[in-house]
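Inspection log for the structure reproduced underneath, given as structure tokens.
With one protein chain withheld, the remaining protein chains of the complex are depicted in position.
The chains carry the letters A, B and C, assigned in the order they are written, with residues numbered from 1 in each.
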Amino acid sequence: MANSLGKLFRITSFGESHGRGVGVVIDGCPAGLAVTEDDIQSELDRRRPGASIAATERKEADKVEIIAGVFNGKTSGAPICLMVWNRDVASGSYEKTRFLPRPGQADYTAFVKYGGFNDYRGGGRFSGRNTAALVMAGAVARRLLAILGVEILAHTVAIGGIAAEPKGLAEIRENRARNPLWCADPKAAQEMIKAIEAVKDEGDSLGGVIEGVALNVPVGLGEPVFDTLDGELAKAMLAIPAVKGVEFGAGFSAAAKKGSENNDPFALKDGKIVTVTNNAGGILGGLSNGMPVVLRVVVKPTPSIGKSQPTVNIKDMEPATVAITGRHDVCIVPRAVVVVESVMALTLCDLALRAGLIPKVIA
Amino acid sequence: MANSLGKLFRITSFGESHGRGVGVVIDGCPAGLAVTEDDIQSELDRRRPGASIAATERKEADKVEIIAGVFNGKTSGAPICLMVWNRDVASGSYEKTRFLPRPGQADYTAFVKYGGFNDYRGGGRFSGRNTAALVMAGAVARRLLAILGVEILAHTVAIGGIAAEPKGLAEIRENRARNPLWCADPKAAQEMIKAIEAVKDEGDSLGGVIEGVALNVPVGLGEPVFDTLDGELAKAMLAIPAVKGVEFGAGFSAAAKKGSENNDPFALKDGKIVTVTNNAGGILGGLSNGMPVVLRVVVKPTPSIGKSQPTVNIKDMEPATVAITGRHDVCIVPRAVVVVESVMALTLCDLALRAGLIPKVIA
Amino acid sequence: MANSLGKLFRITSFGESHGRGVGVVIDGCPAGLAVTEDDIQSELDRRRPGASIAATERKEADKVEIIAGVFNGKTSGAPICLMVWNRDVASGSYEKTRFLPRPGQADYTAFVKYGGFNDYRGGGRFSGRNTAALVMAGAVARRLLAILGVEILAHTVAIGGIAAEPKGLAEIRENRARNPLWCADPKAAQEMIKAIEAVKDEGDSLGGVIEGVALNVPVGLGEPVFDTLDGELAKAMLAIPAVKGVEFGAGFSAAAKKGSENNDPFALKDGKIVTVTNNAGGILGGLSNGMPVVLRVVVKPTPSIGKSQPTVNIKDMEPATVAITGRHDVCIVPRAVVVVESVMALTLCDLALRAGLIPKVIA
Partner (left out) sequence: MANSLGKLFRITSFGESHGRGVGVVIDGCPAGLAVTEDDIQSELDRRRPGASIAATERKEADKVEIIAGVFNGKTSGAPICLMVWNRDVASGSYEKTRFLPRPGQADYTAFVKYGGFNDYRGGGRFSGRNTAALVMAGAVARRLLAILGVEILAHTVAIGGIAAEPKGLAEIRENRARNPLWCADPKAAQEMIKAIEAVKDEGDSLGGVIEGVALNVPVGLGEPVFDTLDGELAKAMLAIPAVKGVEFGAGFSAAAKKGSENNDPFALKDGKIVTVTNNAGGILGGLSNGMPVVLRVVVKPTPSIGKSQPTVNIKDMEPATVAITGRHDVCIVPRAVVVVESVMALTLCDLALRAGLIPKVIA
């Protein structure tokens, strides 16, 4: 396993869906940053199951505990360890499907890679539950980025084929929290909710697309030629279970454009260099260019569905079927919005430190 | 800069478009692998300018030299250094546009990040020329992967809005080298060529989409939860200049599917576990599942165009225009096909070593 | 901070002397290794205060808890998190000396580096208490190395100027646990104990030298030219607080020898290549040569002493004195013996994995 991310703001995550809990160690956070459990909890609450019609009914208090690295309310320069303990664990149901890998899940590949020793309960280490580590660490990263004035906001732009209308930043900020889907287009949100309810009754699931935007990112974040801003963001996004693609700015639509259409002309605005359009998604040559950093990730439909699916019994090597009876999200997209924000924060924070833009001691 | 990629098969690249040359050091290649300059040259020739109607007229012999790490025709276990020297360098034309950042290029961001000390000639370190390092190192990686039977092939699936028809593997293998675009659909290729010629006359450029496929990849490549197969591939792909997005398997189209449609059922075939469909693109839980690894990258239209474009003089901070007169690819997609293959090879090779699937000494 | 060690068997430690506890995350441990809390506890007990006349009177149950990564008694391939919670914490005494850096301690340098935000209680992150993380992780490493037949044993060879007579391996194995100092020379041990008691009465402290030996190490561990066996061991040893030097084989005494005296001639023994002497300490060219790996570290006298010492008040910038009244080891050497073994185990384990000598799944 390779459970660390980042070079100077480096997180190491651990834990399993049905083990003792889920945690994260942050190494490299500057000293003197004010951080409380409440700061982290408010982000964590946004990914809580039950906050959305689309989500699993599993009840997790998910109360963060600061285990190390914060002293008198401020980071001490020592590694920060944050944990949530598992409480509501119903693992009995997994025993009978132990050798029946669920389509679209990591069951089969993990079984082969770890020789069957992996914790298979609820996906174990591969569970979406482990994104709690990303959110906890991301909450600290966001506080660091706030020093630079960086604001990060993500929102749902598509679910089950229903696309939201493009909205301006003001509308995104205002509208997205008004519905449980974190969608900035209220009308589309209503349709999405209907679509979710429909597939729920069928025992099926839906995916979607999340857009993440980072504002006030200084010019020059990213370390070419490999540790680019887009490369690091892409790698980190793909650590979110169910994400199957990522694009920046115009993304895949650029394939149908001419250079003269896709290039963003430079201009002056209030004495600063800006681009007139933002097809680049704020990234040129792997470096932030001062415009909003814009990315979109596709979240595949939740693989855990109630419908019976063909599989293979990996013990007997016989064809079989599996029907999943546990509690699962019909559509994980709304809960993943805060995860996308957190992952953006982690990456931007690491690259801001690498660029020397955040001091080692916060005065 | 962060010019290294990979953990166990680790490459470090160096060089500039208009400097002495471009090189790469490979650290971690097992000893005993037969490698000749010819092996590397044959891959390098595929990205040579002039091999395609779409390409720049710059003539580069691009002859690889093995500087270190190969002894008596085999890798010695020491770091391998490979170089191509620059010969046909016309840098005079860059002097007059030094302070006029070209839209869509790294000129502006590099200027800010490196305080103006960066080599601006032809994009310097940010030039597509540096992909020669990826191809040279990729050629070694491919020879290592051949031990596992892994085959990698990429092909052009779209240029300028013209999409190729989906083709089977046999057709891809057979057709793609029959046209200068590396497109497996001969009919689409003809249309693409016409589109390229049209924009060439306009002084404009086109982008496209490349699909990369890796066959016979063993189950279990990828190191969750962060150094996943898809995460590492995505990061590496975004190191190719002009790539603005990457997707795996069904990719962004999964957003409109139901779970029951997108999940790939498991089945037995010749006593082995396979999936009936491959919406996952051969990757489950960040690990290869034994099916073909399939990805697509979008290549934006070449930003260097002959048309005059608005910019800002970064010395005087005044509005200006820039028209690019140097030699440039109208469409970089065909030359990037071998680069996509090389990057896939580098990533798969690193992860195969991390999974312990390639011995440290090749007998 | 940079709280990780190792590349493939990678540990990340966290915690403070007077915080919630001390923990470690192990990333990269092969799956299928049997590990229980008892296995770890037995090593941890060897560094417990109170086990030795030389030690602090602080009472710590130091009961290890496995937080993650072990499933049904075996490693699962997921990161392993191990913790000991702090219980007997008397931190009040540190408040009054907060701005009086203790000579020989990290108080002053940490204050400057972390801008005074560091947890100063009992040395905080710099406390010897954090070696519990090394011992916990080392216990897992030892179990992995046992697969290769590697045995590691350290012993005290000098305390306060009293040197132990050189002993053979059999004697070291048998004698060292018979006295609280882990010294293989019973006579010297008696003198060392007297010396310790004498300085205890003076409110002073003693240092010493520990020798570590690893047996049955396969040939070829170490990754030249920088990640050598000796280089990695040296770096790791210097992470033990109070260690101020490390030497291998003949070490510093080689400076007075001729090449013909210092070179170890090769010979055949039972059909295997051995060296007749072992001045190299089992390491040639940074690689293990199959002979016992032998190193010695110097442990400086415990800096915390009862005697009044000159210092500077770093708040007022005025000369001052500090007398340390807390509980401290008169001589830390005996408790550090197991730490030296643990650090050797961690390093050897990482390099054995890098050399491909330990499988990814333990059958």
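Going forward, a contact is a pair of C-beta atoms (placed from the backbone, for glycine too) under 8 Å apart; a residue touches a chain by one contact, two chains touch by 3 or more.
None of these values were measured; they are calculated from a predicted model.
Touching the missing chain, out of C:P49, C:G69 or C:G220, is residue C:G220. Among the residues C:D185, C:E247 or C:E341, only C:E247 touches the chain that is left out of the figure.
Panel shows chain A; residues 7, 355-356, 359-360 of it touch the chain omitted from the view. Although one chain is not shown, part of chain C still touches it, namely residues 1-5, 7, 13, 101, 103-106, 108-110, 112-113, 123, 125-126, 130, 158-161, 199, 202, 204-209, 219-220, 223-228, 230-232, 234-239, 241, 244-252, 254-268, 271, 273, 275-276, 279-281, 284-289, 298-305, 307, 309-312, 314, 317-319, 354-355.
Taking the whole complex into account, chain B touches the unshown chain at residues 1-4, 10, 12-16, 19-21, 23, 25, 27-28, 31-32, 66-69, 71, 74-81, 110, 113-115, 117-119, 124-125, 360-361, 363.
We take it that only the chains that are shown with their structure count from here on.
Mean C-alpha positions place chain A and chain B at a centre distance of 26 Å.
Spacing of chain B relative to chain C, judged by their CA centroids, is 46 angstrom.
A separation of 39 Å divides the Cα centre of chain A from that of chain C.
Listed for chain B are residues 7, 355, each touching two or more other chains.
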